[in-house]
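Report on the following structure.
All protein chains but one are shown at their positions in the complex.
For clarity, chains are labelled A, B and C in written order, and residue numbers in each chain start from 1.
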Amino acid sequence: MQILFFMKIIRDPIHGYIEVEDFVLQIISTEIFQRLRHITQTGLAYLVYPGMRHTRFEHSLGVMHLAKELTRYIKINSEQYTDLDFINEEYLKLVGLSGLLHDIGHLPFSHTFENALSLAKEVYGIDVEYYGKKTHVIFGNRVIDYYLGNYLDKLSKNYDVVNFVQRVISSTPRTKEESLASLIISSPLDADRGDYLLRDSYFAGVGYGNFDIERIKRSLIYVNGKLAVLKKAIPVVEQFLLARMYMYETIYFHSVVGLYNAVLSHAVVKLIQKNLIPNVAPENYLKLNDVVIMSKLNEAGREFFDAIVYRKGFKRYKKDLTGNCYETLEKKRKEINEIMRENNGLILYHDFYDVPYSEDEIFVYDDDELKPLSTESKIVSSLTIIKKGIVGYHESAEDKMKKIYEILQECPL
Amino acid sequence: MQILFFMKIIRDPIHGYIEVEDFVLQIISTEIFQRLRHITQTGLAYLVYPGMRHTRFEHSLGVMHLAKELTRYIKINSEQYTDLDFINEEYLKLVGLSGLLHDIGHLPFSHTFENALSLAKEVYGIDVEYYGKKTHVIFGNRVIDYYLGNYLDKLSKNYDVVNFVQRVISSTPRTKEESLASLIISSPLDADRGDYLLRDSYFAGVGYGNFDIERIKRSLIYVNGKLAVLKKAIPVVEQFLLARMYMYETIYFHSVVGLYNAVLSHAVVKLIQKNLIPNVAPENYLKLNDVVIMSKLNEAGREFFDAIVYRKGFKRYKKDLTGNCYETLEKKRKEINEIMRENNGLILYHDFYDVPYSEDEIFVYDDDELKPLSTESKIVSSLTIIKKGIVGYHESAEDKMKKIYEILQECPL
Amino acid sequence: MQILFFMKIIRDPIHGYIEVEDFVLQIISTEIFQRLRHITQTGLAYLVYPGMRHTRFEHSLGVMHLAKELTRYIKINSEQYTDLDFINEEYLKLVGLSGLLHDIGHLPFSHTFENALSLAKEVYGIDVEYYGKKTHVIFGNRVIDYYLGNYLDKLSKNYDVVNFVQRVISSTPRTKEESLASLIISSPLDADRGDYLLRDSYFAGVGYGNFDIERIKRSLIYVNGKLAVLKKAIPVVEQFLLARMYMYETIYFHSVVGLYNAVLSHAVVKLIQKNLIPNVAPENYLKLNDVVIMSKLNEAGREFFDAIVYRKGFKRYKKDLTGNCYETLEKKRKEINEIMRENNGLILYHDFYDVPYSEDEIFVYDDDELKPLSTESKIVSSLTIIKKGIVGYHESAEDKMKKIYEILQECPL
Partner (left out) sequence: MQILFFMKIIRDPIHGYIEVEDFVLQIISTEIFQRLRHITQTGLAYLVYPGMRHTRFEHSLGVMHLAKELTRYIKINSEQYTDLDFINEEYLKLVGLSGLLHDIGHLPFSHTFENALSLAKEVYGIDVEYYGKKTHVIFGNRVIDYYLGNYLDKLSKNYDVVNFVQRVISSTPRTKEESLASLIISSPLDADRGDYLLRDSYFAGVGYGNFDIERIKRSLIYVNGKLAVLKKAIPVVEQFLLARMYMYETIYFHSVVGLYNAVLSHAVVKLIQKNLIPNVAPENYLKLNDVVIMSKLNEAGREFFDAIVYRKGFKRYKKDLTGNCYETLEKKRKEINEIMRENNGLILYHDFYDVPYSEDEIFVYDDDELKPLSTESKIVSSLTIIKKGIVGYHESAEDKMKKIYEILQECPL
């Protein structure tokens, strides 16, 4: 009894204590969920920020927790503006489940594997399934069907749980209940970002991903089908968007982090080519984790093994490619892809692209009106798209850089 | 130039920024040091405290940093009591190196592999090298010789670096310089504990491993060949020892953490038996990391694989075995080992034992006298040896628990 | 509307955001409550720890908040052991009010003024009201009657609010509802200590008053009319009691802090003697704040003014008086009081006395039994009474120290 009492609370560095009900414990205990323990949250970022060894497992628990918190506060905060009677214990359960399972489809090293699929298709001409940024979501929904469908369906009388969760995760809501849940799980100011910015920042040991999540909880309202904040809370949302931007600029888009994730992506392609890892069918998911990749890495080639395991061999072209140069290079994608293919990934180009804020999605509620945040905040409107390219190469391929240097020459640095 | 400037600083959640000189960067870049990135600091503790995915790599950097800091402060703090002219930039270099390399000999999953060696010898009768708690130190010195000897020897004019580092690490100093360094790297109030308590506490997200390291830095003095603190600093040392005790009680000796580390230890024995992992010769060290173990785990048996990868299958006997019961069981070791062997590790006994404070080693300097801390502090003298046994079993072996129940019956709970 | 929404949340460094309902806002806005803004929480501790300028105002808000939090958790945590149906919104209101008003009777500089009353009576033979440690509580109940009685009585249908609050504050509960509230507001593990340890520690900028309040919230249960914790939570309670002890040893009982509080106490006596401050009748309370004392200080004598405003003139006898010496001095109280009186407070003796843990009041719930914490925890049983005396004197009185030196000679240091 006591033991149960304490087992249902998980200590978490970000949210303090995460309370875990029995039906959630059942899901967490499945093999398919435990698998997330072996999927690093931020790929190879740990090669630069050594503390970043955290996994999708903790993040998923954190999103479940935060999604429920946000939902509770949205109900309280919105009371004077709108009725949200549908927010009850059962609804919280579904929102929590959606948060818990939103990343269940992630492949080894998270986005790095997705990048590998993209390279496989575009650079190496391999026939793989790849759906851009939606890839892990689409695979996730398959995984939910395959592993958790029967169990989930027993969890609610009033909702079709599987459908609810799948639509929420893939941002294709059909009801107002799904619509709010979808905004809470996946929108510009959501539980997903709320958790990963704080968590990644904590494990990297940097301050700039920090923001006042307690204040955000107390600021979100839901009116006219939109998530919005009161005018007074603009500074805290600015802070959130700035935190996001700094995390991109200095961690996610760190040139060295990018270099190694690109190296790993090419290595994964090699493993796919050689049929050394199973395909992405849901029945193979239990075998698709970081350990499998790491343990087969030597088969991808000594250069890749050494780079990822010992951080050696690859170098970065001295300048990051930004502004007009980036645009020029994007136009030369075909030639660049050709160079990568010819050199078997020992010469690499990797691009970073992020829109820190898409203006029509966060709203400010002021004088009974919803206004887009970007017109209300000069700071927010000054946030620009981040784009940057890097070129890397293995020492042994240094003499084959001629073609890429030619392209770079056309590119005004 | 700029790049170099920034590459020499590593962001660390515990110490803020760790400055890394060029000669240190050379060492960090070797394969043998990068290997530490694949050795988890706290074994399988992450199965209970999900954030604990940090590795010996970060810890080693942290100990280097803290050891140098402590040395600098000891010089300043001790000025009025004693001359420490030998503490200069060169000496700091050697102390730093000793910190950096003190754990270079650790095996996969750190102490868990050592435990496996012990089981291999005592339970399964396999002929392996095992030297108790000193194992990773002895192996470490071999590894230093094998991989780093030539390089280290060039780093100092006045010291024989390899000998210095090896003697410091193995607590067998021959000179007063080595003696102080040895106390700083490995003594009851040292840079090693200073780092790991703070680090493990941070990654677990718990507060109780915290203590005022800044105050400790300013309190340590070196007089008459002993590390000591001033009387006024007793509370901060109490805090440090209490933090240590709580970390043992609630994390390192957490019953569930212990259970899984025991399971993993038996699994490693299986892999040793089947010759699936190389022996501990220094030339094999690059292949001895967590990934190797994890990727071969299915060969150790489905039960072990499921337990460690999915956290399922094993259960814990309902009561922890403490006090007199623990003593009784220790006397029955032979029978218990026999049961483990017969059941191929599907029935397990694991014991925890820690001396939170051995009285003759921390000194208080008061009225020109060195007094043992335990006579000066009631709190410290109240700290007791922590000892506890747990029994675990795989579900499939539940019906074979009869023998162990018989032993437990003799044991007054 | 918006304004109201935001005004009801007060930013607090300790608890994050404190939510303030309308009826609480009414009380906070009264002169008698605003008065607490001018009563320093920790007397003159800021002369040693400069950050400690916080007041009873913030602390009172904090206790209100924490008391309600503890009550909510106690209900949840205790569910499987006992029914606590009486804990509803109305009850939370009363517990909150009790927390909010528990220090309403404090006099200028909090406990320092109480000490002045004690000196006035015992050293200077002035006829003042003084009830030991209960002084501010007894005065507080009068103040509630005088200023808030009418308002409070309107706040509940089912409770006599004034009686409830007064009995809870003075630990004289008559009903089970009052009994639990009383334990929450004032017991060895209560909202009062919970707040002031964290708050004083934060403002002093020291780590040792810190403990895991979130874990304590999740550990408290109420069974058989006692507050208790589960066995697993013993470490967190130990931490709390140790935090308390360290705060006493290093801040509240800091010798220099004590010296200046003693100086101030004598200064206050002078002001009382000269009728320069109003007596403690409730109708005078609005005039009894720190500013009044500080602004009249020059009338207490140049020596006192200089000491408190500029931290100069007074010195401390070189040794703290502890152990047997303390006992001896306590027996000589009469002579010492005589010396203080003769020297008009220019020679001072101040004693510190604290019982860190009185054993029959925190309980551990284990195996359906309530056991005293001290038998379950060696750490707790090792906590000893803190007692210490200090002697101080003004430079000008150095030549009059003979008598006190004689007494000190009898005292084995």
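Everything below uses one rule, namely that contacts are C-beta pairs under 8 Å (C-beta built on N, C-alpha and C of every residue); 3 or more make two chains touch, one makes a residue touch a chain.
Small disclaimer: the values here were computed from a predicted structure and weren't measured.
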{"item": "Of A:T30, A:Q239 or A:S295, the residue in touch with the unshown chain", "value": "A:Q239"}
{"item": "For subunit A, the residues touching the chain missing from this view", "value": "206-208, 210-212, 235-236, 238-239, 242, 246, 249-250, 378-379, 381-384"}
{"item": "Residue ranges of subunit B at the interface with the undisplayed chain", "value": "1-2, 5-6, 9, 16-17, 80, 214-215, 218, 230-232"}
{"item": "Touch residues of subunit C, complete complex, unshown partner", "value": "10-14, 29-31, 34-35, 37-38, 46-47, 49-51, 53-55, 57-58, 61, 202-206, 291-292, 294-295, 306, 309-312"}
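We take it that only the chains that are shown with their structure count from here on.
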{"item": "Rounded Å distance between subunit B and subunit C, as computed from the means of their C-alpha atoms", "value": "43"}
{"item": "Inter-chain centre distance, subunit A versus subunit B - centres from mean C-alpha coordinates, in Å", "value": "34"}
